[in-house]
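Every protein chain except one is present and positioned as in the full complex.
And then subunit A:
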Amino acid sequence: MKARPTNMLARIYLGLVLAFLYLPILVMAAMSFNSSQFYMLPIDWTFDWYVKLAHNTRLLESTRNSLLVALATTVIASVLGTAASIAFFRYDFRFKKVLQAALFPPIAIPWLITGTAMLLFFFWSGIGRGLHAMILGHVALALPYVIIVVSARIKGFDPDLEAAARSLGANPWQVIRHVTLPYLAPGFIAGALFAFAVSFDQFVISYFLSVPGVSTLPVEIYTAIKKGFTPEINAISTLVIAFSITLLVIVSRFYRFGGDR
């Protein structure tokens, strides 16, 4: 079912919502190409800020850290989360209900509090701070999202499909490869995207767990803004947005979320 905004009022409303969502981003992207540091109009187009960015080792390094932490988080959280979802679906065990219920509070607890708790715990346990601590923290944050997303997909799985594949002569590996994985893939990809986003966007916990000289992009941007805003930040932000949009487009070309393809 597709609803079409037919009257004028609805069109204006839609326009306002879209403007509210995208205008700030567009302004920022435009300003990253403006040679004036003080947002003077009309725009005097330039790539200067991108060139400067290319020499800003602190921003580049923090971007690299962010990607590293986000990728590690994605891999670990997707694998653990998918395994947990399969276990929840397929097996009955003690405290299963308790464990499932325990997934939700971490989503509701403010990150500031989770971050404080992690900082205390990592300090007390000797894990300390740094990228490894951030990965640990981000995995903990991302896991509930992955499990919820992947579980939603698995719930619709008909175990008879695996039985049917076996009756047709497929060995366990062929069953997984041709039946189970293709079915789970959209859920798995969605879960992985969530994990990546949770980690890449994360500020509070990364801020608490960073050590001087080793931080992530959001933390570095925050520190830079405190010192004084430069359009280099517009430039890196625009690149990040372009990256995220490309990723989403690629994924949505292969999978339609929410429906069976």
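Quick note on the criterion: a residue touches a chain if its C-beta (ideal position, glycine included) is under 8 Å from a C-beta of that chain, and two chains touch if they have at least 3 such contacts; residues count from 1.
Please note the rule applied: contacts and distances are computed from a predicted model.
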item: Choices "Spermidine/putrescine import ATP-binding protein PotA", "ATP synthase subunit a", "Sulfite reductase, dissimilatory-type subunit alpha" or "dihydrouracil dehydrogenase (NAD(+))" - which one is the UniProt name of the chain not shown; value: "Spermidine/putrescine import ATP-binding protein PotA"
item: Option from A:27, A:109, A:164 or A:248 whose C-beta touches the chain left out; value: A:164
item: For subunit A, the residues touching the chain missing from this view; value: 158, 160-161, 163-171, 174, 178-179, 182-183, 260-261
